[in-house]
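Encoded as structure tokens, the structure appears first; notes follow it.
Here the complex is missing a single protein chain, while all its other protein chains stay put.
Chain naming follows the written order as A and B, and within any one chain the residues start at number 1.
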Amino acid sequence: MTIAILTDFGLEDTYTAIMKGVMLKINPELRFVDITHSIPQGDIKKAAFRLFTAYKYFPANTIFLVVVDPGVGTKRLPIIIKTNDYYFVGPDNGIFSWIYTYERCKVYSIKPIPKNISNTFHGKDIFAPVAAKLSKGIKITQLGEELKQWTFFKIPAPQKSKDTIEGEIIDIDGFGNLITNIESAKLSKKVKITIKGLTIIGIEKSYTGVYPIAIKGSAGFLEISLPNGNCAKKLKARIGTKICIHLH
Amino acid sequence: MTIAILTDFGLEDTYTAIMKGVMLKINPELRFVDITHSIPQGDIKKAAFRLFTAYKYFPANTIFLVVVDPGVGTKRLPIIIKTNDYYFVGPDNGIFSWIYTYERCKVYSIKPIPKNISNTFHGKDIFAPVAAKLSKGIKITQLGEELKQWTFFKIPAPQKSKDTIEGEIIDIDGFGNLITNIESAKLSKKVKITIKGLTIIGIEKSYTGVYPIAIKGSAGFLEISLPNGNCAKKLKARIGTKICIHLH
Partner (left out) sequence: MTIAILTDFGLEDTYTAIMKGVMLKINPELRFVDITHSIPQGDIKKAAFRLFTAYKYFPANTIFLVVVDPGVGTKRLPIIIKTNDYYFVGPDNGIFSWIYTYERCKVYSIKPIPKNISNTFHGKDIFAPVAAKLSKGIKITQLGEELKQWTFFKIPAPQKSKDTIEGEIIDIDGFGNLITNIESAKLSKKVKITIKGLTIIGIEKSYTGVYPIAIKGSAGFLEISLPNGNCAKKLKARIGTKICIHLH
């Protein structure tokens, strides 16, 4: 059984290892995959998108332990989500917004909360134990209570008109690729794209040339990339930078 | 069987992977957990404290492979420690000082040392093989010889008087939380705390407000934190910064 872990804990502290220790005490047969621990601290939106880019590649029954939790110790609920194939465990702070959008979800409030726990590290005291218990086959209905409402942020949807799709940059990866919120599967290769005053003609099949290109990215969205360079730096683009696709 | 690894090797070099390869050759069934590899090079004190914060969360029989070893190739001994629940393998340079303080320990000098080994990478040539052999069930008495004396540094103890506890900052985590050497379990919530000219009234139950607060941290010590901010930067606090608790 695999537990895939995404946090903003960084790699210097021992918090992620502590959660793994806690889980191995409950289920010594676990396998861990680190998705990333380098989410900027408290950046729920980035965490939510990064989780979305990775989860679907994992085998059925994978449990995702997601701890980007700036509201730890406040009233935000600890939750479990059940989709067709997966479990997700973490705080109800919007971190699962992309999952809610793309998956049919049942959401549970973790109950009972253990007594005498910290108010500073629910990853250790609530989330990791629940993830490990799920991996042992303990039923979700024994670990929580179904919720009718949960927290999510609106995923920025592109604006579509007859002639254009107006979108924005929602993530920038370590190579400087600009990931847009425009789903690329059905886009014609012949579109014209404008971003940051630059016009890009057509969608390329691979990283070629020495100028920024548009390409269908592996996450399912249109990306703007600079072959062998950092497109984000080149274009001074950021999260939120607008992009327009001219369909004709 | 889990081997939990803590080093100052960083994440760019292949030294940690080499140790894992060496161990898998001896025991192909091993599970590894990386505690951290980002200890500042040669910082034995930080390594010692970070190990302490994590070890007790691991299942019984976990083997801790700890390689922060600025004296590699000198006369410092390679050792194994046996506590009630765990094994620790690494250099006798003080790195296990916190373990000695909190656990009943038997300490063994690794013997015989293999012939024709490097003088630059005992992690590969001595420590990893011994950790893997322990995981195979080889007895500690076959891997070493009990020691009467070992190396440790004095853990900075707080100074207690009738009215005050004077302590210091012993670690700063990646969120900027200041971890003190003052055990928090028995502290009243109503104490007054002074640090860096700042007075903090009372111990909070969770991260609330916009000013530095005192809170009982997950490692068992009082911590000073800035909710949603970096307290270390805010207060210009460092390892060694003094803190005083006024009990009445």
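Going forward, a residue touches a chain if its C-beta (ideal position, glycine included) is under 8 Å from a C-beta of that chain, and two chains touch if they have at least 3 such contacts.
As the structure is a prediction and not an experimental result, all values here were calculated from the model.
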From B:Gly21, B:Pro114 or B:Gly209, the answer for touching the chain not displayed is B:Gly21
The one residue from B:Thr120, B:Gln159 or B:Ser188 touching the chain left out of view is B:Thr120
Where subunit A meets the left-out chain, the residues are 2, 4, 11, 31, 33-39, 50, 53-55, 57-59, 62, 173-175, 205-208, 215-218, 223, 225, 228
In the full complex, subunit B touches the hidden chain through residues 9-15, 17-18, 20-22, 24-25, 28, 31-32, 41-42, 70, 72-74, 118-121, 124-125
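Operating definition for what follows: only the chains that are shown with their structure count from here on.
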Here the gap between subunit A and subunit B, centre to centre from mean Cα coordinates and rounded to Å, is 32
